[in-house]
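FYI, not all chains are in this one, though none of them got moved.
As written, the chain order gives the labels A and B, with residue 1 at the start of each chain.
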Amino acid sequence: MNKVVAGPDVAIADIMDGATLMLGGFGLCGIPENCIAALVRKQVRELTCISNNAGVDDFGIGLMLAQRQVKKMISSYVGENAEFERQLLSGELQVELIPQGTLATRCLAAGYGMPAIYTPAGVGTEVGIGKEVRNFEGKDYLMEMAFDADFAIVKAWKGDTMGNLIYRATARNFNPLMAMAGKITIAEVEELVPAGELDPDAIHTPGIYVHRIFQGTGYEKRIEQRTVRSV
Amino acid sequence: MALTKEQIAQRIARELQQGYYVNLGIGIPTLVANYIPSGMDVVLQSENGLLGMGPFPLAGQEDADLINAGKQTITTVKGSVFFDSALSFGMIRAGKVNLTVLGAMEVSDCGDIANWKIPGKMVKGMGGAMDLVASARNIIVAMMHTNPKGESKLLPACTLPLTGVRCVKKVVTDLAVLDITPQGFRLLERAPGVSIDEIRAKTAGRLVVEGEIPELRFD
């Protein structure tokens, strides 16, 4: 069960114009840097990207925005990106903003084969407009649908040849959820090891959810808000 | 004298209790972490997937894989645990987080909150705010009593798009501490030297003032 591919360009080779992609990461933390670079090289266009954020001007999904490869972003927060703002205001780019927990849980639902979930987030706000509201034990919930994405592209810390993945610290975030949710899931890892080297109790994403895996190179792991305390 | 941001945070910290799990939003709420009473066990949750958030790192010890919900580099404390975003909002939705503190642009006298969108301005998104306000058991808002134009942010009804409805329990501003009650904002405490009349003048929503209203004291 060897799911290893040579690198990012091979891994994303069949992603075509108009595809819907999930991209893991929170801010610039835990983003699939190698695959984003390959998507920019491939110049695939008209993409719908489901990702919590949209990168910054010169990093992350911002690199794809700069090349105008993205038709629509589905995110919870899209600040910190001037080119994004320009495209949005000019109408070149569509944005669907959804609550962060809803975003996460719609991924979970897809990975668990559940067509819809109920969440109170957004009840009584514009997020709830047009959505079914249902009351359970006195509290209102919105019905939100599982995502349906052609590809999920995630970044893990370690992975094995069978596609089992382990994430590190808060770089976990949306990655395991999206890994479960894609029709085709592509994982890039900092360290690729032979099957059997990861502790079976400590794996976050079982390989059954992962279709392609490769060891990434040259991770920049840029810090968005470097914040330190004085001694 | 109006409270400083630090004093607002300090006052909110008095709401903490032994064993609390707490989610602190960006801005003034973050400062609450600096005033946790010593000896009190409080665990900070960061909704991007961490329980047991510690202080910012020392220079040179930043870890790109370890950030908070404001994307700032942070550290962890002993007994911390990492998890994915679905479990993070799962524990929030299930009411396991005891207290949520967040900022706001407007709060209504029935506890509605608006803090994510200003029509006509670039909208950056609600992040996790809608999930937090819809689910948290106990929500305290930390904000200035008025906006830069001097207009009240404590309103009979929010004018901005809502983040959540009937969810805020308490508001701590630079001028006052107020509970949300069925009768509206109930004044509990006032900033040192700030009169009830001033608070009344700067509170557009229903305000209940009953009995003695003590001044806040900071030792």
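Everything that follows uses one rule, which is that contacts are C-beta pairs under 8 Å (C-beta built on N, C-alpha and C of every residue); 3 or more make two chains touch, one makes a residue touch a chain.
Worth saying up front: this structure is predicted, and the values here are computed from it rather than measured.
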{"item": "Per-kind copy numbers - full assembly in this file", "value": "A x2, B x2"}
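Here is the rule we go by: only the chains that are shown with their structure count from here on.
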{"item": "Between chain A and chain B, centroid-to-centroid distance (C-alpha), Å", "value": "29"}
{"item": "Chain B contact footprint on chain A (complex, rising order)", "value": "26-30, 52, 75-79, 85, 88-89, 97, 99-105, 107-108, 119-127, 157, 167-177, 204, 221-229, 231"}
{"item": "Of all residues in chain B, those that touch chain A in their complex", "value": "46-50, 55-59, 61-68, 70-74, 82-86, 88-90, 92-93, 112, 122-131, 134-135, 161-165"}
